[in-house]
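Here's a structure for you.
Every protein chain except one is present and positioned as in the full complex.
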Amino acid sequence: MSDTQWPRFEVFVQERPGRPHLHAGSVHAPDPEMALLNARDVFVRRPECASLWVAPSATVRGGTAEELPQLLAAARTEPGTSSIEYLVFAKVEERGTLTHVGEVHAAGPETALAAAQAAAGATRPLLALWVIPAERVERTLPEEAPSMFDPSRHKPFRDQAFYHIQTALRRLRRDPSAIGHRQSVESKR
Amino acid sequence: MRLELRSLLADALLGLADDEMILAHRDSEWTGHAPILEEDIAFANIALDEMGHAGIWYRLVAELRGEDPDSYPDRLVFHRAPDEFRCIRMVELPKGDWAFTIVRQFLFDSAEVVRLQALQQSHHAPLAKAAAKIAVEERYHDRHLHAWVRRLGLGTEESHRRMQTALDQLWPDTVQLFEPPSHESELTAAGLFPAAEPMAAEWAEGAAATLADADLKIQRGTPGMNGGREKHTDHLELLLAEMQSVARLEPQASW
Partner (left out) sequence: MTDDERLAAFEARIARGEKIEPGDWMPPEYRRQLIRMISQHAHSEIVGMLPEGGWITMAPSLRRKLVLVAKVQDEGGHGQYLYHAAETLGITREEMIEALHSGKAKYSSIFNYPARSWADIGVIGWFVDGAAILNQTMLARSSYGPYARAMVRISAEESFHNKQGIEIVLALVQGRPAQRAMAQDAVNRWWWPTLMMFGPHDSESPNTPALVRWGIKTRSNDELRQEFVNQTVPQAEAMRLTLPDPDLRFDESTGNWRFGEIDWGEFWRVVGGDGPCNRERLQARRAAHEDGLWVRQAMAAYAARA
């Protein structure tokens, strides 16, 4: 049996309810459930997160503005095939990232891309476009949110604001006699 | 609350605190050495959660004993001798291989879920509140560990063998998970602490089901070490020697 680092899953984070899911990176995991759990531990060490999605990297179709024309040229209708839902992610700002913009129904990924391009690219140029079959996206359920995401709020020591260094150094500069005396520098809880 | 009851409750909570602290210490030994990067990060989270829980329980103990909640926990953790600790023996054992760690964590956390559920009914409001907060985090541990136990139990012949070996080693000591605390009847009569027996039964049923799903067999009848929470394995002394080594360089100092 070969040794692998397991397949990759793309990770999408929704920071607050009502905001779109944003592509945050990927995790390696053996299966979708582990991918969801790993994504939570890798990407939600700090607030905020209201919802998490993962999808196998292998199910992602699409590319950058440079690649799209070639990908779309391959679009064709498969006769008699039923259409399924695809989630659409688009990057529209240089400093942004792939953002969930909606869904399309299509018989295949290339057709989905064409439909997504038409819908999402109607009013502004797309820098990158992804479509992913909705059934392959694993999502956290609303009732899971407290145990998945609240614990990150209970760890204020991961926030730089927890450490009052500037104050402590200023105090020492004003009164260096503190060096040599036992004094607590811990921030108040 | 009567002074005597406060003392009994503090003693019971000290046991829970020591459990979390020592287990968190063992968990943290995996940081940088886990089987894959994602799990290294995930397991560090479990260690952080457990350490946080230890801190919560230690603070409750401080409040019940009239001690300073900011400094008492560190005194308890870094300046008690091994025979003063009140953790169960299972958490003291070296981390072993990944199977041992997962099985131990599963057995411990699944017991905690049952206990926390019951503790939320405590008439000591700070305890009920703490239990509710901790229970939210434990629900995630539960999900994570269930996933691992099932996958490793069923995965390959080797993973199954390692998991079974770990379970055989750990099961005898699980009897300590729900050993009644000192003067349990007084604590339960006052509605402060839940009775051990019903919790033990609930836990055993749930754990057995999960283990069976993972094709892991419970070998009943092998007795564990004798003695209550004041009796420890040789491992605790070594663990504490390391854990307390820097703090004890300057015992009165602030670090």
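A and B are the chain letters, set down in written order, and residue numbers restart from 1 in every chain.
Note that a contact is a pair of C-beta atoms (placed from the backbone, for glycine too) under 8 Å apart; a residue touches a chain by one contact, two chains touch by 3 or more.
Source: prediction; values computed, not measured.
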| said: Contact with the hidden chain only, please: which chain A residues? | reply: 1, 3-6, 8, 24-28, 30-31, 34, 42, 45-46, 63-64, 66-67, 91, 94-95, 97, 127-128, 155, 157-160, 162-163, 165, 168-169, 172-173, 176, 178-186
| task | State which residues belonging to chain B touch the missing partner chain. | result | 25, 28-29, 31-38, 40-41, 44-45, 47-48, 51-52, 54-55, 58, 73-74, 77-78, 97-98, 150-152, 154-156, 158-159, 162, 242-243, 245-247, 249-250, 253-255
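Here, only the chains that are shown with their structure count from here on.
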| note | Chain-centre distance (mean CA atoms) for chain A and chain B, in whole Å, is 33
| Of all residues in chain B, which touch chain A in the complex? | 36-39, 41-42, 45, 48-49, 52, 70, 133, 136-137, 139-140, 143-144, 147, 151, 156, 252-254
| message | Taking the touch rule as given, give the residues of chain A at its contact with chain B in the complex, in rising order. | response | 1, 5-6, 27-30, 33-34, 37-38, 40-42, 45, 146-148, 150-151, 154-155, 182-186, 189
